[in-house]
Every structure is written in structure tokens, then in C-alpha cells.
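Here the complex is missing one protein chain, while the rest keep their positions.
Every chain is named by a letter (A, B and C) in the order it is written, and numbering of its residues begins at 1.
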Amino acid sequence: MTGNVAIIGCGYSPVRVTTPEVSYRELTFEAASRAYADAHISHEEIQALVCCEEDFFEGVSISDEYTPDQMGCVLRPVETVTGDGLHGVGVATMIIQTGEIDIVAVEAHSKASNILTFDHITEYALDPIWNRPLGFHPEFVAGLEMNCFLNESGLSVADCDVIAAKNRRNALLNPIAAYPARLSADDIANSPDLCTPLRQGHVAQRADGVVVLVLASEKLAKKAERPVWIRGTGWANESPTLESRPWGEDAATKAAATIAYKEAGIKSPSKEIDRFEVDDLYAYREAMALTALDAGKVGDRVNLSGGSIGMGHTLDAIGLYRTAMCVEAIRNGDAKTALAHSWRGVPTTSVALSIFSVNHG
Amino acid sequence: MKEPKLGTALSSEDFKKKRVFTTSYKPKAEYAWDTGFAIGHYLEGLKEGKLLARSCKKCGRILIPPRAFCELCFRPTDDWIELEHTGTINTFSLCYITWDMRKLTDPVIPSVIEIDGATEGCGIMHMIGGVDPKAIQVGMKVEAVWKPADEREGSITDIKHWRPIL
Amino acid sequence: MGKRVAVVGAGITKFVRRAQETPPELCWAAASQALESAGMSFDDIDCVIHGTAPDAFDGVHMKGEYLSAGSGAWRKPYTRTYVGGGTGVYAPIHAWKHLASGKFRTALVVCEEKMSSCQPHPQGAFITIFDHTTERALGPNLLWIFALEQQRYMAVHGITNEEIARVAVKNKHNAMGHPSAQLGAELTVDEVLESEIMAYPVHRLMVSPTSDGAAAVIMTNEDVAKSVTDQPVWVDGVGWALDTAFWTNRDLYYPRYVEKAAWMAYNMAGIKNPAEEISFAEPYDPFCYKELHHLEGLQLAPKGQAPKLLAEGYFDRDGKLPSCPSGGLLGVGNPIAAAGMMKICELFWQLRGEAGERQIKKDLRWGVAQAWGDLMQVGTVVVMGRDG
Partner (left out) sequence: MRVPSNQNYTAWRGSIPVGSLYTVGLAGQMFLEALKEKGEILGSPCKKCDKVYVPTSIFCESCFAELKEHKPVKSEGKVVSFTLCHYDIDGNVLNPPRIAAAVRLDGATSVLIHDGLGEPSKWEIGARVKVKLATNREGSILDIEGFELI
């Protein structure tokens, strides 16, 4: 990477199952206000904005229209990426590294509670010629992937029950989590089958929330109070085609991690990274991601926030909640180096990750 | 440049005569958007026959549609202001096509109407009616024609249209 | 400024009303042609950028994901970016970030739209660009916003519809020389004004068609560019700006967001007097008046004066400042994001002298491409040039 970049401001709303008291604009205004206050800057100092969202999550075509106002970024360079918030972190980092712009905000939000037909919208993401006409519940993609992954990895369904229960319990200590619960692996095992071997208890439930980050160049970040340095970013896709992707491994995370580890100079992830906040939209995905991240035996350092299973599935804000949890861990001294990772859910193979550190190496 | 690569044109005949295979789908994409503080009040105001705006004491603007924050000053807005039921045509069109491309004999007349009492230039999109389309001009004064109170439902369509004040 | 970035290859499909190809097939056609034209292989590509407008057109939620393999993103870093109609010119700006930052050396940049999938008519998707709670109940369509903006532009400056109709005549004529073109034609101003009124003051022949198609470019850093071609075309300036979504609170007569984006790009390129220094332009022309509106926003004509300059032949292909030598969206067609990318391709071909019968017959230093979109709200601007 050319030029160091840091997160100098982080603001979010607590994750909630529903947020009927505020519109998406009002919810975002709150998170942006917090982020700018945290960074000790005014909205006028934001030089560019990257938003991450999808039309059919918003119920709006060309939904990027509605991004600038609640971020205080009217008439400024604003773009929308249809990616997870961590894709946005990657893009914002590059914007600063061009040397043309010093401060960039990244925003992603979820008003998942406003979507009345979520499964139908997921179905609309399936290939219209080969997959959609079959009429399976779209979560069949996760069922296929989980079964193949367990078969190839030697892990069991019970291992996934343990992961899910762990994340629900971890969320008990996280005041902004929407789904904290004192559940045991048995409780998860007793939840109904969805797409065998996938159970209800393995699935992150949807929730509302907004995260806003402020990223700055080294010149400005050095003056900031508690900068968290971005050591490496990576993102990648495997095939979107169900037919031609590998089913038992997360090849996209492997490709993305190769880029990010190289940038961050990380050779032994499990030794050099203190904390992992990784995708767990389905419990098996946590294990799959750790394998792809080459992070074996780090069980007690994974998704201490509760992950998406404990905090809630916040659509494309997932990666930014993972990031926010890493930022807090680093600022609190609980970690020196942390990794945030996200996946965009079925039927995609789209992943993004970033590595954060207390110093810039 | 080279000759373009692919982009094979099909005619409507090709579809009618099933020369190419197709699939079709109608997504079920339904939403209930939280209206929140600003728009929740705005809709209730319409139900009551009021046009509500929000003021920002920092920049002095009076904003319609109302918002909970001033997008320029980036601070919460301060007060509710009830606006006049009159305004000025900022721009308009005579449209002979519906949103789903059906043709109309008599045009619908969308317009941006600057509302009296709001900051100059601050308007809403709404319809002009009750007038010969040929007579409409930019700059014309108009007034709101409301639906009767018992037909209003907390929607922008609680105003039927805006009629020129002749 | 960051490292220098170049365009080294371009590819395009035909633009047609209904294409047989699937959206990923269209992407692959344009992207693979761009690779060939750059003389590069798939392994040479470090990252992939896709630009495409609303999902409702192609009819796939998360369509960026759906289009990824056709765009060449297999196991590569891939993002899809969009700013409504501004997307086609925005995608290369997004790619510029990947390269000027030094993170990647090469990028494949693909834009696609298959509007014919949208039933019963692509226009139906446009009702959902309006505010769901305060505007959609009025039953708006896309023609409204164009008609409202054109009316305001005409009213403020006293411009006539005859002056505006001339844009269609010029662009459909220019498109006769474009092998991808869907609607090239030789027309008169009267014929344009005699076509049916869709939304006064907008007539049918003042509107670009709905189209299917894709276009792509290969962009690289300076080192790679110099190793693969003797004729790199440099991306000397980029700019983008998004105005408030409260569009009824703005004066639509002038695109201030285009001005803002244009100065960002001109400053980066070191251009102080664009009307003198820019050799030719590809402003966004989905409707006739938009080209004039945008030429003013791009600082290539004084406010309200673009129609007069047009009438004088100033913007003809052999005029002082050729505008839309490609034939634009009005002539070549308008598969939204791909149409913007077509303008980037045109800059590339013109600056390399490869535009065939469309080639502008003068020495070209800088070309500017611009697109626009959302709720009359976004300006995206790219300045490309030869070594000067």
C-alpha cells in the first residue's frame, strides 16, 4: 500500500430487531453525527463519501440517490458500491491513497425490518434461467454448501451448534447486540431443520442498524486522538454460478486474504492477529472462513462481539459492525491487531476483509 | 475500433414465434418503510389538511418536505412551521404517458410548486389541475385543492391537485 | 496526484433494443474484446470493476454479483459501483482509484445494461427512483423529471424547442458512423418537432431509446501502459459530485453538480480554460436538452448559450468543439451504464485516431466525457488526453 490510512471516527446505532421510531435517514444521521463527533471534525471536512447498499434492500431503484443528505455530504464526491461495508473500507482507503483526498466517510445501513418479503428478494438474486425456476427456498444454497463443507472438513453439525450458541452468549456482554441469549449447543440442536443440515439456530436473524466510519490520511490521522490503522484490505469473488463454484471451501476469502495479508505483512495469522470478527451469517460459515483465513486454533478470539448470530444480520452493514467491534477492541487495548471479514450471503461468493492495528507497522 | 462483438438483435416476432427460449418472473418485493419523525408528522399533517415544514435556525431555511435534520448545517431542525396552501409553479410538464407507458389523451400535469411560507425555491412535486393545460405557465400562482377531510388518509394525494389562482 | 493511469484497450457490443445474449454474455463480449484490443491476457488483470444501473432492468437482485464472472471477476477483487445514469463514466473513475492508489496495476472495467428484460416496459422501473413515501403516490415516470428540468432550463433562459431539437439531428447523424449504433438517422429539426409529444416539451425523437449492450475498457498504471502500447490514452482528471436528494428544493435550470465535478477533473488535469483547452466532448445526452445543459455545466459554453453555439455548428464533428462525435445516447443507444462507458471508449478511439469515419479531423489534445443521473443530481467527469 502507498500511504498509511487510519480510521479516526466510528459511529453507529445500536443493532435492533426493529427501529420504527426513525426513518433510514434519521437513523443514519444519528450514526454520522456520532462518527464525526468521534473524529472531532465537522461534516464540512468530509471530502468524499462511499455508501454500500442494494436497490432491493432499500425498495428503491437507483437507491444511491438518497445517500448524501443524512451524511452531510451534499454536492460532494459521493459514490455507492453494491458491496458490504468492508468493500467500502477498501474503496475509501484507495481514494485516500491516490493522494487527492484526505478524509473519506464510509456508510452502510440496514432497515431489514422494512423488507416484508426478504426470501422472495433473495430468490430474485438466483440465476433466472437455471436456478430460480426450480423454486427451492433460496436458503437451499446454504444447505448445499454446509453439507459439502462438513463432509470435506470432517466437522459435524454439533460443531456448528457450538458456534451458534457461543455467539449468542458472547452477545450478552455486548450492549448493542440485538440477539443476546444464554443458549446452549443443545438448544441450537433442538431448533427446527431448515435445509438439512442447516438449522434455524445456525442462522443470523435480521436486524436494523447503521455504521459510519471516518477514514483519514496519515498526515491527518497522526493528529487524531485514537487512530486505528488500516494495515491491509482485500476483497474477492468466486463464481456467482452455483454450477461452477467449489462447494466445500471459501475460495473467495482465500483470495482476498492473500492480498490483505501481503499488504499487512502478516505471515502467521493466528499468531499475529489478536482478534477475529468474521462472517457468521450461518454458523458453519464461521468455521469455513477461519479455514480460508488460515486461522486455525483461534476459537477464543473469534466473534467476541457475538458476530452476526449474536448481534443481528444487518445486510451490507455487517462488515462495518465487525469493523466497529475491532476498532473498539483496539482502542480499549483488548487487541493490537484485529481482522474484520464479511460475506454477502446467499447466493453470492462475495467477501471482503480488512486488518486493523494500533500502529501502522 | 473493431466491429462490435455480439449484441444479437431479436425482434418481437422472435419472441412471439418462440424462436428463442425464455423464462419469466415477477418478484415479490414489498416493503413497509418507517416514516420516522419528520415524514410521520408530515403525513399526519396532510390528513389534517396542513402542509408542515421544518425550520433550521442556523441557516434560517424553512424546509418542505420536512426533515429531522438540516442537510446543509448538519444539525437537527428546530421547529414545525405550517405553510400556506398557495404557491408558485417553478416548472411543469404536460405528460401523455403513464408510469407504465400507457398513452393518455388528456395529459397529467406534474409540476414543482414552490410553497408560500417556505424558503424561496423550496418546493414539492405535485400535480396541476382544474385548468386548460395550454394556459399554464412557469411563475403562475396556484392553490391546493384538498380532498374532503373524510377522504384524506395521510398521503401526499390528500391534496388532489393545485389549481391556478386566476 | 497519485500515479498516472491510462486506458489501453476498449471493447463494445452492438447496442440493440432486445439482445439474445444474457447479461453475463454481453459483459464477456465487451470485456474480452477490450482485452484483445489491449493485447493483454486475463492473467494480466489484477482487479475488476463493474458499473451497471438499477437491478430492476436486468431483473436480478444483487446484479453486480450475477454479472461478476461475465465481467472477468473469477477469484479477483471485484466491486460494482453505481451512481444511477452517471455510472458509465463513474466506473472508470472507480477504477482510477484502484490504480492511482498503487494497490493494483491493471483493471478490467465493464459496464452493462439489459433493459429489455424489464417488463412490461423498462420505464416501469423508474417509478421506484422517486421518494417512496412522498412522491410515488403521484404515479411519476422518468419523462416527468426530464420534462420538468427542460421546461425550467427553457423558461429561465428563453430557449425554444427548435434550438433543443437540433441536438437530435446532430447526434443521430453522427451515429451513422458508429457500428454499434441502434438509432443513427438523417433527420431534420421539423421531423423531431413533429414526432409525438411524450411529456411537453419533450418529443419522442428527443429521447434516447431503451437498449441492451455492454462496453469495457482496460486501465493500467503508467509502467504497464508503456509496456503494452505506444499509444496510451491518459486519464488526466476525474471528478464526481452528488447533489441533495431533495431535488424539488433546487433550481433545475443549471447542473451545479456537473460544474463541481468538472472543476475537480480540470484541476487535476491542470486545465484552466476548458472551453479553449478541451478538444472535444462527450457530454451525457439521454434527452436533447441534456447535452446543452451539460455543455454549460462542463464550462464549455456560457450559461444559456449552448443552444446558440449549437445552431452555429460549433459542436458539429467538424466544428470548433465537437460534441458527441460518437452519436451519443440519442444515436448509438442508451443501455444506461454501457452508454456512459461508450463515451469513454469514444474518447479512447478518437484520441488514438481509431474512430474510423467518425474521426475528428483535427489535432486532439484532451477529450472530456461526462454522465449524469439519479434525481437530476449526479455529475461524473473524466478528462482523457494524449501525451501533450
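The rule is short, and it goes like this: contacts are C-beta pairs under 8 Å (C-beta built on N, C-alpha and C of every residue); 3 or more make two chains touch, one makes a residue touch a chain.
What you are looking at is a predicted structure, and each value in this text was computed from that prediction instead of being measured.
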Among the displayed chains, the hidden one touches A, B, C
Full-complex contact with the absent chain, from C:Ile127, C:Ala181, C:Ile278 or C:Leu330: C:Ile127
Considering the complete complex, of C:Lys3, C:Arg136, C:His157 or C:Lys320, the missing chain is touched by C:Arg136
For the chain left out of this view, which of A:Leu242, A:Leu290 or A:Cys326 touches it? A:Leu242
Absent-chain interface as seen on subunit A, which is shown: 20, 55-56, 59, 61, 114, 119-120, 123, 128-131, 133-140, 143-148, 151, 192-198, 239, 241-244, 247-248
Touch rule applied to subunit C and the missing chain gives residues 18-22, 24-25, 28, 31-32, 35, 42-43, 56, 58-59, 69-70, 72, 74-75, 116-120, 124-125, 127-128, 132-133, 136
Residue ranges of subunit B at the interface with the undisplayed chain: 6, 8, 10, 15, 20-27, 29-37, 39-41, 43-45, 47-48, 50, 52, 80-82, 154
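Rule of thumb we're sticking to: only the chains that are shown with their structure count from here on.
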How many angstrom lie between the centres of subunit A and subunit B, each centre taken as the mean Cα position? 35
CA centroids of subunit B and subunit C: separation to the nearest Å works out as 27
Centroid distance [mean C-alpha coordinates] between subunit C and subunit A, Å: 32
By the touch rule stated above, which residues of subunit A touch at least two different other chains? 56, 59, 68-69, 74, 121, 124, 128-129
Set of subunit C residues in contact with two or more other chains: 59, 61, 126, 131-132, 244, 246
Would you mind writing out the residues of subunit A in touch with subunit B in their complex? 19-27, 29, 32-33, 36, 42-44, 56, 59, 68-70, 72, 74, 111, 113-117, 120-121, 123-124, 128-129, 132-133
Could you please specify the touching residues of subunit B with respect to subunit A in the complex? 23, 25, 27-39, 67-69, 71-72, 74
Subunit A residues touching subunit C in their complex are 1-3, 54-56, 59-62, 64-69, 73-83, 87, 90-91, 93-100, 121-122, 124-125, 127-129, 234-241, 244, 251-252, 255-256, 259, 344, 347-350
